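One chain of protein is taken out of this complex; the other chains stay put.
A and B are the chain letters, set down in written order, and residue numbers restart from 1 in every chain.
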Amino acid sequence: MLNLQATIGAGREFTDEINHEAGTDINRCYQCGTCSGGCPLFYAMDIGPRQVMRLLQTGLGEEALRARSIWICATCDTCTVRCPREINVAGVMEALRIQARRRGYRIPAAVRKVRILTDLFLGSVRRSGRIFELGLVQGMKMRTGELLKDVGMGIPMLLKGKLSLRPHRIRGRAEIERIYRKVQEMEGGSR
Amino acid sequence: MKLAYYPGCSLCGTAREYNISTIKVSEKLGIELEEIPDWSCCGATSAHTSSPLLGVALPARNLAIAEEMGLDVAAPCAACYHNLSAARVKMDRDHLLRKRIEEIIDRKYRGKVKVLPLAEVILSRVGLDAVRDSLVHPLAGLKMAAYYGCLMVRPKGIVDFDDPENPTKLDQIMEAAGGEMVDWSHKTECCGASLSLTGTELCVDLVGRILERAAEEGAECIVTACPFCQANLDMRQAEAATKLKTDFRLPVLYFTQLLGIALGLPAGELGLDSHVVDPRPLLREKGLI
Partner (left out) sequence: MKRIGVFVCHCGTNIAATVDVEKVAESARHLPHVVFATTYKFMCADPGQKLIADAIREHALNRVVVAACSPHMHERTFRKAVERAGVNPYLMEVANVREQCSWVHRDKPVGTEKAAALVAAAVAKVARNVPLESGKLPVERRALVVGGGIAGIQAALDIAESGYHVTIVEREQSVGGRMAQLDKTFPTLDCSSCILTPKMVDVGHHPMIEICSYSEIESVEGYVGNFEVTIRRKATSVDPDVCTGCGECWNRCPVKKLPSSFNMDLGHRPAIYVDFPQAIPNVPVIDRANCTYYLRDGKCRVCEKVCPTKAIDFTLEDRLVKERFGAIVMATGFQTASLQQYPEWGLGTYPDVVTGLHFERLVSSTGPTEGKIKRPSDGKEPKSVVFVLCAGSRDEARGRSYCSKACCMYSAKQAILLREKIPQAQAHVFYMDIRTAGKDYEEFYMRAKEEYGVNYIRGRVAKVYPEKDHLVVRGEDTLLGRPVAVEADMVVLAAAIEPRADAAALAQKVGISYNRDHFFSEAHPKLRPVESNTGGVFLAGCCQGPKDIPETVAQASAAAAKVVQMFSKDALVSEAQLASVNEAWCIGCFLCQPVCPYKAIQPKEIEERRGRDKIKRTVSSVNTGLCQGCGACAVACPSGAMRLNGFTDEQILAEVDAVCL
């Protein structure tokens, strides 16, 4: 049986951290379920945003770091705009994702691709200052092994000149590199 | 009127036709767009989902340059608009954050410039009367569903373009262009675009639900202001239709493309050939091209 007295105490620090990062106070949540009810992806999640709030309230927030939901969340903010308690629900989901990465949580296989994409994306911006879409798609295929996926779509797009074959590099690349490095320094070299 | 133009990465790639049509329509309506020199990526969702600071710093660089130009920013891409706007609001609210960001980007930022989606520029700076006055081919008889998605309207406070549940500004513009707008329930339901490469099946479900509702209300095409929504609703449409055992054939267009037609721009210059669901048969049928 769950000893709530103990979990609430033990989890307080983590809950505070998430509150701080999301700029919100999840203790205000009264578990109405509006967030989950309107979430377009709740049907595919293991636990909905409401349950995530409850885990945090009861000091079990770290369990949420293992939930698939935080990776499925599309950051659509539907939950946030409807929450009657003014909780930044999407922000909490995002804060949890950031925490999960920082703490090196194993990301569920089905959604590992999100992380790969993010890394590729940020890498691309760091190198060129802008996004190289074709490079992204290619990188995604290399890293996930799904070489054939969407090829049917990529070729017509190439032909229509939508995906350029070469990345556009901005002049201020050094400036971008400096921005990345400074952010890393300030955030404690987490990446 | 003159504005700093922030096209963003998508408009230079997959959403080329949005860029072209934006530039043409702006010319026609007397909006002077001056591209932000050497602009860089706004970081899209990837930056702020993995680092709060980077998520503000990347857009802030562009805002700072725009400030040097002394111009408000027009950002047609919903995602760029969202990110630039979010960065602006966050720095407005948090003085310390602004200081840190200034240090990171090594530029001055005073929070002087506004960020406007193109639709807002048309609505509040050009005016619907001016749009009506410039019509050449009113979009008469074309039933459209305006789809806003997430980034343009949510969350309130971060973006302030329109109502998060029942936005109407795109509808107003297209109505002024002579189109017939369907009032429908899924204007702002998420299409899952941010999962398009990673959770394709989820995406297909969400796209299917949205298209189903648009079709049920009698829409013949969808207009949007977001490259991600456009790509997602367009490219996943076939899969979604198969899954739902139906056939939608709902072209998904940028509002600027249709506005361009209405303003009499040559159809060949609006990138109508670059969609997966080809809009041309429909437009021909309506006598618009």
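Simple rule for what comes next: contacts are C-beta pairs under 8 Å (C-beta built on N, C-alpha and C of every residue); 3 or more make two chains touch, one makes a residue touch a chain.
Source: prediction; values computed, not measured.
> Using the document's definition of touch, tell me which of B:K114, B:R132, B:R213 or B:R249 contacts the absent chain.
Within the whole complex, the residue contacting the unshown chain is B:R213.
> Touching the left-out chain: which of A:G38, A:G123 or A:P167?
Checking the options A:G38, A:G123 or A:P167, the one contacting the hidden chain is A:G38.
> In the complete complex, the non-displayed chain touches which residues of chain B?
Residues touching the hidden chain, for chain B, are 163, 165-166, 183, 185-186, 213, 216.
> Which parts of chain A face the unshown chain closely enough to count as touching?
Considering the whole complex, chain A reaches the absent chain at 30-39, 42-43, 47-48, 50-51, 78, 82-86.
Operating definition for what follows: only the chains that are shown with their structure count from here on.
> Would you pull the chain A residues touching chain B in the complex into a rising list?
Per the touch definition, chain A meets chain B at residues 21, 40-41, 43-44, 72, 74-78, 80-81, 88, 90, 94, 97-98, 101, 110-111, 113-114, 117-118, 121-122, 125, 129-131, 133-134, 136-137, 140, 149, 153, 156-157, 160-164, 168, 170-172, 175-176, 178-180, 182-183, 186-187, 190-191.
> Considering only the defined contacts, which chain B positions touch chain A in the complex?
Chain B reaches chain A through residues 9-10, 12-16, 38-41, 43-54, 57-58, 61, 100, 103-106, 150, 154-156, 164-165, 188-190, 192-195, 197-200, 202, 205-206, 209, 235, 273-274, 276.
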